[in-house]
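Please read the structure below before turning to the comments.
Moving on to chain A:
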Amino acid sequence: MSPEEQQEAPIVPPPPGSVADLFAAVLPDVKFQAAQGALDVILTVDREDLRRVLRAAKDDPRLDFKYLRCLSGVDHMEAGVEVVYHLYSYTHKHNVTIKARLPQDDPRLPSATSIWRGADWHEREAAEMFGIFFEGHPNLVPLLLPEDMTDHHPLRKDSPLAEIEEWQAERAGLAAGEAGEAEE
Partner candidate 1 sequence: MTVEQEQGLETLEINVNMGPQHPATHGVFRMVLTVDGERVVDLVPHIGYLHRGAEKLSENLDYRQAIGLQDRTEYLAAFNAELCYVMAVEKLAGLEVPERAQYIRVILAELNRITSHYMFMGAFATDIGVFGTAFTYGFREREYIQDLFEEVSGDRMMYAYFRPGGVAWDAPDNFKERVRWVCRQTRVGISDIDGLLTTNEVFVARTRGIGAISSQKAIDYGLSGPVLRACGLKVDLRREEPYSIYDRFDFDIPTGERGDSFDRYWVRLEEMRQSVRIVEQAVEQMPDSGPILPEKLPRRLRCPPGEVYMRAENPRGEYGIYLVSKGGDKPYRLKVRSPSYCNLMALKEMTVGHYVADAVVVLGSIDIVLGEVDR
Partner candidate 2 sequence: MIGGNVWLDAFVRLLAVLGLAILVVLILTYVERKFVGRIQMRLGPMRTGPYGILQSIADTVKLVVKEDLRPASADRWVYELAPIAAFVPAFAVLVALPFTDSWGVRVLNLGLFYVVAVSALSVLGYIMAGWASDNKYALLGAMRSAAQLISYEIPVVLALLALAMVAGSLDLVKIVEAQGRVPFIVWQPLGFFIFLAGMLAETSRRPFDVPSAESEIVGGPWIEYSGIRWSILFAFTEYTTMFGLSVFGALIFLGGWNWPLGLDLGWWWQLLLIFVKATLLIMTTLWMSATFPRLRIDQLMGFCWKILLPMAFLQIFFNGLILVYKWPDWTLLLTSGAALVFTAFLIYDATRVRAPVRAPAGGVTS
């Protein structure tokens, strides 16, 4: 799919009384862009506000998002890299999705490990797969990839998969020592 064909989802405002209103009440000075997703309410915040928002989301009793469901990175190519937090509250039984968009050339973000311990491996994975740098992460070394492999981010859109036929042919003709360079 070429970049021209890609369409962004239209922003549907969430219904009144949703989690978005709660966030607005808790953090009146933060700018949210709220949208209703297929299941959850999606809040997009600026990178600078992200840490405050996450901290409030966990600690404020009205929100009480004690459970970090998932943390994912999404590569939007020219539009930057997106980090998505899926949160859940066991007490209020509500969900929210919090997003922050980072520029492609400067993907830095404060780490959420001190808020949810469960964010640890998720952030390491996002870091190695997308090259996002989580500031304040205690141990930001590659997790799934070998530890020496820090310049290659497989899930970025600019690292494509190999074509099967040419890949096999190329491999068959190679000596073992050259295999390393061949993958670049």
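How were these candidates chosen? In short, all candidates are chains of the complex that A comes from, given by their letters.
The criterion applied here is as follows: contacts are C-beta pairs under 8 Å (C-beta built on N, C-alpha and C of every residue); 3 or more make two chains touch, one makes a residue touch a chain; residues count from 1.
Computed from a predicted model, the values in this text were never measured in an experiment.
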Options 1 or 2: the chain contacting chain A in this complex
1
Report the residues of chain A in contact with candidate 1 in the complex, numbered from low to high.
1, 5-10, 37-40, 42, 66-70, 72, 74-75, 84, 86, 90, 93, 97, 116-121, 142-146, 154-155, 161
